[in-house]
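Report on the structure given below.
Missing here is one protein chain; the remaining ones are kept as they sit in the complex.
Chain lettering (A, B and C) follows the sequence in which the chains are written, and residue indices restart at 1 in each chain.
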Amino acid sequence: MAKMKAAIFVEKGRIVLDEKPIPEVGPLDALLRITTTTICGTDVHILRGEYPVAKGLTIGHEPVGVIEKLGSQVTGFSEGQRVIAGAITPSGHSYACLCGCASQDGPGTRHGFRATGGWKFGNIIDGCQAEYVLVPDAMVNLSPIPDNLSDEQVLMCPDIMSTGFSGAERGGVQIGDTVAVFALGPIGLCAAAGARLMGATTVIGVDTVAARLHVATRLGVTHAVDFKAGNVVDQIMALTDGRGVDVAIEALGTQATFESALRVLRPGGVLSSLGVYSSDLRIPVDAFAAGLGDYRIVTTLCPGGKERMRRLMNVVASGRVDLKPLVTHHFKLDDIEAAYDLFAHQRDGVMKVAITP
Amino acid sequence: MAKMKAAIFVEKGRIVLDEKPIPEVGPLDALLRITTTTICGTDVHILRGEYPVAKGLTIGHEPVGVIEKLGSQVTGFSEGQRVIAGAITPSGHSYACLCGCASQDGPGTRHGFRATGGWKFGNIIDGCQAEYVLVPDAMVNLSPIPDNLSDEQVLMCPDIMSTGFSGAERGGVQIGDTVAVFALGPIGLCAAAGARLMGATTVIGVDTVAARLHVATRLGVTHAVDFKAGNVVDQIMALTDGRGVDVAIEALGTQATFESALRVLRPGGVLSSLGVYSSDLRIPVDAFAAGLGDYRIVTTLCPGGKERMRRLMNVVASGRVDLKPLVTHHFKLDDIEAAYDLFAHQRDGVMKVAITP
Amino acid sequence: MAKMKAAIFVEKGRIVLDEKPIPEVGPLDALLRITTTTICGTDVHILRGEYPVAKGLTIGHEPVGVIEKLGSQVTGFSEGQRVIAGAITPSGHSYACLCGCASQDGPGTRHGFRATGGWKFGNIIDGCQAEYVLVPDAMVNLSPIPDNLSDEQVLMCPDIMSTGFSGAERGGVQIGDTVAVFALGPIGLCAAAGARLMGATTVIGVDTVAARLHVATRLGVTHAVDFKAGNVVDQIMALTDGRGVDVAIEALGTQATFESALRVLRPGGVLSSLGVYSSDLRIPVDAFAAGLGDYRIVTTLCPGGKERMRRLMNVVASGRVDLKPLVTHHFKLDDIEAAYDLFAHQRDGVMKVAITP
Partner (left out) sequence: MAKMKAAIFVEKGRIVLDEKPIPEVGPLDALLRITTTTICGTDVHILRGEYPVAKGLTIGHEPVGVIEKLGSQVTGFSEGQRVIAGAITPSGHSYACLCGCASQDGPGTRHGFRATGGWKFGNIIDGCQAEYVLVPDAMVNLSPIPDNLSDEQVLMCPDIMSTGFSGAERGGVQIGDTVAVFALGPIGLCAAAGARLMGATTVIGVDTVAARLHVATRLGVTHAVDFKAGNVVDQIMALTDGRGVDVAIEALGTQATFESALRVLRPGGVLSSLGVYSSDLRIPVDAFAAGLGDYRIVTTLCPGGKERMRRLMNVVASGRVDLKPLVTHHFKLDDIEAAYDLFAHQRDGVMKVAITP
């Protein structure tokens, strides 16, 4: 049985490059040879033991590659084709998929279908920080890359761009809206870009890292707010003449950003939450208008599937959103442990790394 | 200046019947002679000092009456007409009204328009537990009562029915949905009726008062759950074969009901909150799937305006929802202090009282 | 190779019962042994040559049966299980499925995916007026029948009920709406039932057959209009005090019903069209307010898939809609030619026939 290299979760604090068998291809699967992948903030949570996965699992959920082998029942694709797959790989046939909630696809321990059940790569099946990855339900999940786009141009589509844009989409951003985005990491930057794509005319970005605030202005942020420069709620209220924002997007996963997002909403506004929270949240009764403010709080798990990927690559191809500046560092797969070290410690101004086998 | 009787907030613990001048009618107003009104749970919060209003204010926001006098600029109505007005009286011309959020109408202290600004009667202007009430923006808010409907039949339209139904509407109930309603007071009962009206096929009602659980089955509840008979989440999960509910409606305003509502949602489900909360809320991180469950939390302040009232009276006239069983007690306005006493202490199985001047 | 009986399209005017091989089961398929099926108006169009299908094709798209054999890749079901499948059988993996338009699934001659591509049974693959039928993409399309429901109780779910309800759903019926349904055949009756299920308080049914108008009142129609008793638009305008209807559902497929549906709309109303048209339609410029009336015209092909079927069977199980009165006649599969004859000529007050092998 042929072997491949893969970044494997060994125990809390240790993700190491090791060898594994190249997976067998089932009738509905596709085997991809990875050409580029990356590390996500969620992978760092896994590394730190904050998000539990099985020991021995290959990590990574952002694959760019070439179809090495197709399952016997897979039609519509051909071996050798360049493709991506979303971080979330819905089956297409679950009840969740059929009621418009494909990211919650899959078997699970709660409610008949497990929450977050659509997230499989590097979570419940082997992921793509490896030489090869097996894509389940390939007809749902493989998405051909247009010839004129490079690997790095589409590297953000599987997760960062899909998640970030969904913050704006589920928030229901409309033409002429004022939107605030809390935390300008890669997800927040994509949320800002998504808000702009949907017609927001004022996009307020909140962070404190100068480099991020700077990149943000190229991705749609019209007003940068440094949360260390004063009370962030007051700053945003001043910027909006006391009106508040139509949509506030939370892109970090902390009580502080969640609460500030709620406090800057206009009555009837939407808090669109993207962050992964690691502890309970508190909703202050005054910020919530005692439940009478017509507020909405919406959460979204990254949308996947080939139609979603097709649309995101359309955005890249159109030149409307250029995320290449987010790729600040490059590593070989052989050096992925060093890449984790850099990324987990957020050294050297790293935004995203490109990993190539 | 002619005088009238009115139930007036004097201080914490005291709402008394006293005399006040009959109000002057401005160009856009209408003066109603009240024929029937009622007491709301919110009025009890005011009585107890839990919700602050100005001393001297007339309480009450559920008016049924006859047009006594129309303002000089009001067209489309005639004096002597039987009408209701919603508890919430939007102006029709605020930014909030024009962006589809009329209940948040009005001037205010936050965001240019104050949260809950559309609630005026018995909150920021004199209410309708009186012989007369002045209706602002009468062309927006007066709604003629069909001849064949009695005062008591439409008494729930201004608030209870509008609020309760909105729990189902904002929750997005669809044909074939499973819905849980937490607390079967008048609002919760109307939420259940609304869920049924929108096509829910399983409506789980949660309470512990036998009389309420009994009435509930006449208003659309298909499965009654007594929260004292065991863990409420477990009971609902068992009823739904572990699937959870599509929409959970919170109709009380407590941490316990809010949290249970969240825990019984299927991934991608909606928590539709109607309760008035008096302290901070906590969102347990596990119940929230760390922010990745595609859950939505929506809140709603009672929709008002004449079109809303017209539709609700259509529902009553169609015979599809009969709320008369909710009117358990009758009082003269002269005896309103006794009515408050009964209602505030929930004695004698009271659901709603009808007050007639 | 074992044989089965099947109703086969031979040529215009001739659908005959003949023998065919029982189909082979592919990895994603399921073979159903049909226990009950029916004839649809569309099948009569096929019989008459008005809708072209391949010679030799088995007709029928409303299967109720038992799983005889599952494909090798099908999980989540078991042989011997009682199931239905929708008339429309989406694949779950097409672009159409993944953009929320599953009924337009499938390969095709236009636009990458063919219009009406999701309709396969008795259209592009063998249908279910036979002893056995092969269900494609079984994991998407098989839906278990609750034990307490009979074949006849769920016989309308695959097409009639799904199509009829979708007329109300796509029309966006809301609580308190006034809805008109044009033509009260099985589809129109289900549209009326769907409008009522979604909260319509006035449901106007238009037909001229007394028996249908009578059944209609049991399925939600509140006002029956006989189009031979006077100008139908005038009658509906009189019933609505000149206001018009919020949603008009066309359930026949003719210029007359389409045009009347448009003419009774209130400004901003929705014409929800379910009929299968056999010639060009004309939109009178006056009825269309020259394009300035904020009108919408929506069309819908029957939604399919197991989640849809689950919900429809929930409706049946809840007792809220009882369609058994629609099954007016029973035939053995051996007598299906007689059943076609009766049904095509609409003799003896036939609404729907139940066919049992």
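Note that contacts are C-beta pairs under 8 Å (C-beta built on N, C-alpha and C of every residue); 3 or more make two chains touch, one makes a residue touch a chain.
This is a predicted model, so every value here is computed, not measured.
Screening A:95, A:165, A:258 or A:288 against the full complex identifies A:165 as the residue touching the chain left out.
Of the listed positions C:124, C:298, C:317 or C:350, the one in contact with the omitted chain in the full complex is C:298. Within the whole complex, the absent chain has one touching residue among B:93, B:218, B:330 or B:345, and that is B:93. Only one residue in the set B:33, B:306 or B:352 touches the chain that does not appear here, and it is B:306.
With the whole complex as reference, residues 165, 169, 174-177, 194, 197-199, 201-202, 222, 310-312, 314-315, 317-318, 320 of subunit A touch the missing chain.
Where subunit C meets the missing chain, the touching residues are 96, 99-101, 103-104, 110-117, 119, 237, 240-244, 253, 265-268, 273-285, 288-301. Counting the whole complex, the residues of subunit B in touch with the unshown chain are 27-28, 72-73, 91-93, 95, 97-100, 102, 137, 139-140, 305-308, 310.
Just so we're on the same page, only the chains that are shown with their structure count from here on.
Subunit B maps onto subunit C through a rotation of 180 degrees [Cα fit, steps of 5, range 0 to 180]. Subunit A and subunit C touch with mostly matching residues; of the residue numbers seen at this interface, over half occur in both copies.
Centroids of subunit A and subunit C (each the mean of its C-alpha atoms) stand 40 Å apart. In subunit B, no residue touches at least two other chains.
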